[in-house]
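Here the complex is missing one protein chain, while the rest keep their positions.
Entry: chain A
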Amino acid sequence: MMNLSALVHSLRCSLLRIESRLLQISGLDSQLAPALAVNGPSLLPQIEQDPQQDEEQDPEQTPGLLDSILWMAAPKKRRTIEVNRTRRRAERKLIKVKTNIEPCPECGHLKQKHILCGFCYAKICKETGLIRQQIKEMEGGPLTAPPVETVVLYEGETPSEQDGGKRIVERPRKRPAWFRN
């Protein structure tokens, strides 16, 4: 359907050009540029005047194809500001108030019930970033990770029996309260 409408549109445009040239030659031409958009170098013909000229001057040679063009949907009247306001301010378009906000029991910042607390998460991200940096320094390059588990130890901690064959990452600070063994 898109190809058909494009073909029809190109046919219309070529017809318009022929008509406008005939009019210019005959001297009966009085065209104004459209109000909102400004043209380039040449004045292009208007498409609104097309149906009248088509009916008056060129009798429809292919009624089946051209019939469908005159159907184009266009607004009949300007929508008043009252109508626009009732549409824009309808209940479904207003923002709904959220009822699932509560304070985080750990830090006291606000959080949504089904989402992690942003502050606590940021704090954990920061610490994991530092641990990752440590690991990067230990490894010294890409693709050198040993095929063993890793355990993080803070100041004054010794590896326990379970941490026998694991790689140890040392962090030179006190164990944070939220990072339990």
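Everything that follows uses one rule, which is that a contact is a pair of C-beta atoms (placed from the backbone, for glycine too) under 8 Å apart; a residue touches a chain by one contact, two chains touch by 3 or more; residues count from 1.
Note that in this section contacts and distances are computed from a predicted model.
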Chain not displayed: protein name in its UniProt record ("Anaphase-promoting complex subunit 10", "Ciliary neurotrophic factor", "Hemoglobin, alpha embryonic 5" or "Large ribosomal subunit protein uL22m"): "Large ribosomal subunit protein uL22m"
Hidden partner chain, touching residue among A:K77, A:K98 or A:K126: A:K98
Of A:T86, A:Q112, A:Q133 or A:N181, the residue in touch with the unshown chain: A:Q112
Contact footprint on chain A, counting only the chain that is left out: 36-41, 44, 88-89, 93-95, 97-98, 101, 110, 112
